[in-house]
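Complex shown without one protein chain; remaining protein chains in place.
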């Protein structure tokens, strides 16, 4: 109605101005996009990168994460333990035991390299994001806290209906098929002992990994107040 | 200030009816107010020309002009009073302040604000004031404005006298102002043309900027139309 004066344009004068007014008016009648966060929890997308959780059973203290971290914000302490030989006359084995695993989230820049680099899938992205502290030193979170966050890690989103099989499953099946074929062949001819042993060993690891990831509990709202 | 005057006038009205015949010995409320405002106006005017702070001078001028407006108001010349505020306070002083700010905007005293020929100025001022006072006194002598009757300075009365008795001076002034306006436009356009010519000359020396500058200025003037 009282829109300001038309600009000097060859088209209908003032049409651009009217258009602008229409846009704002239309926006006003629509629903707002404001998320009232402390009152209402946000809808987080899958694979949200909130904080890093630790599944410490998988950790072998290989230190790859600590070494790859650009900020050097991962602290790992460990000691070696000797596991006595399982079979009499066998050799004692040594094993790394994790003493401390801490991430300083005041330094962490959430690049996710540690998660990418972990060969044993011990680190995961958790969607948890409410972990502010009043003291910057309290942002160094120890393994118990990192473990708590582990339970908030959601299951990986389901694959598309026509999607390719996950790599691990495909590899496992391939090996199993191969093994079966070999056993078929073994009936006829004498097997090569070492090849068979390696083939039997292979499927366990990758398949175990993927199983572990999907089997995790899914308490999505657990860590939030 | 104007509010105070309006309220004062409202409060003073009943008193002036009681005063009866005009005389200097029994001043009415309006007359007292008139005198007081006159003193304030005079004081402000004196400070305007004596203060060494330029912007303060302009602001004291506001007080003086406002005081004049109140005087008009007290004499029931309402229209003149508001026009006084509108033109002088609203435009002339703003223009003055604009000029001051644009050039120096000094805060504090300006020692060079004093002119050497202050005595000559004083003489001229006193002579002008004396002439004005003499003319006014001579013209009106013992004329009394009846403040209680219908307002002698209302818009209707002012307009009628302006366009019946004083229409010739009014028209002459209009023509004068129009001539000044046209003169100002001519001067500013001439200056603009000159600067445009020099700009073209300088840009012609450099090859590429000339090509860039030309369409630019043209679109600018088109936008103006």
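Some observations on this one:
The letters A and B name the chains in turn, as written, and every chain counts its residues from 1.
What we mean here is this: a contact is a pair of C-beta atoms (placed from the backbone, for glycine too) under 8 Å apart; a residue touches a chain by one contact, two chains touch by 3 or more.
Just so it is clear, contacts and distances are computed from a predicted model.
The chain that is not shown carries the UniProt protein name "NADH-quinone oxidoreductase subunit H", picked from "HD superfamily phosphohydrolase", "ABC transporter permease", "Phosphonate C-P lyase system protein PhnG" or "NADH-quinone oxidoreductase subunit H". Though it is not drawn, the left-out chain touches A, B in the full complex. Remark: the omitted chain is touched by one listed residue; of B:46, B:94, B:136 or B:160 this is B:94. Within chain A, the residues in touch with the undisplayed chain are 1-5, 17, 20-21, 23-25, 27-28, 30, 32-34, 36. Summarising the interface, chain B meets the missing chain with residues 2-3, 6-7, 10-11, 13-14, 53, 55-56, 59, 62, 78-79, 82-83, 85-86, 89-91, 93-95, 97-98, 100-102, 105, 107-108, 151, 154-155, 223-225.
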